[in-house]
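With one protein chain removed, the remaining protein chains of the complex are shown where they sit.
Up next, subunit A:
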Amino acid sequence: MEIAGELRTAREMGLVGCTQCMRAVAGDATRCPRCGARVQSRDPVSLQKVWAWWLMGLGFYIPANIYPMLETRTLVHTQSNTIVGGAVELAQHGNWGVAIIILIASVLIPVAKFVLLAGLAIGVRFGPAAPERQRYVVYEIVEYIGRWSMIDVFVVAILSSLVQLQALASITPGRASLFFALSVIFTMLSAQGFDSRLLWDARSPRRGAGPAPASERNLLRGE
């Protein structure tokens, strides 16, 4: 790819990049002339957004694990299962494969999302613990995987609409499904609130390479 001189960030050049259409905009502009989106060099409240949605997401994730996700009624008994409870029961029946998949999809991935998002936000605030490319890959994974957690809610919907066999067996959704859906939505918003450009900023001043932003701006004007 052709490079404008040396590799420099828009901020170092006194410009702002539009995150929607990628146009470069003068540093004092507030809207992108190409796509009309609001432009900001960095989202100044990015971390506040991340933490606010993150807390909401975590807050709903806890009841999502306490309350039952599914209530199964059969001829012989009625039973409520939490997410973990359902997996444990499957394992007890020897269904290890499915149990492990459920544990990974509904427990490991959501928990990992919370931990990784918090790690990214802490890294931006207090200095990173890993190279920026690794952290960016983590961010991409968290952002990509977030919406797929909604699969649990859809499975509950499918099971409870399908398994309606009068007295023989019926499945109804439990309260946890609502909490789980809210938790997924808030975690998605938390990841969307993260301005990934912050990841690459953290190291550059420490490395001390290149002149300060102000003098670079002069260089650009001089060209």
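To be clear about the criterion, a contact is a pair of C-beta atoms (placed from the backbone, for glycine too) under 8 Å apart; a residue touches a chain by one contact, two chains touch by 3 or more; residues count from 1.
Operating definition for what follows: contacts and distances are computed from a predicted model.
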Protein that the absent chain corresponds to, by UniProt name, given "Paraquat-inducible protein A", "Heme exporter protein C", "Indolepyruvate ferredoxin oxidoreductase" or "ABC transporter permease": "Paraquat-inducible protein A"
Option touching the unshown chain, where A:Val45, A:Ile66 or A:Ile151 are the choices: A:Ile151
Selected from A:Ala37, A:Met56, A:Val107 or A:Ile122 as touching the chain missing from the view: A:Ala37
Residues of subunit A (touch criterion as defined above) contacting the omitted chain: 1-4, 7-11, 13, 15-26, 33-37, 98, 133, 136, 146-148, 150-151, 153-166, 168-169, 172-173, 175, 177-178, 181, 188, 192, 196-197, 199-201
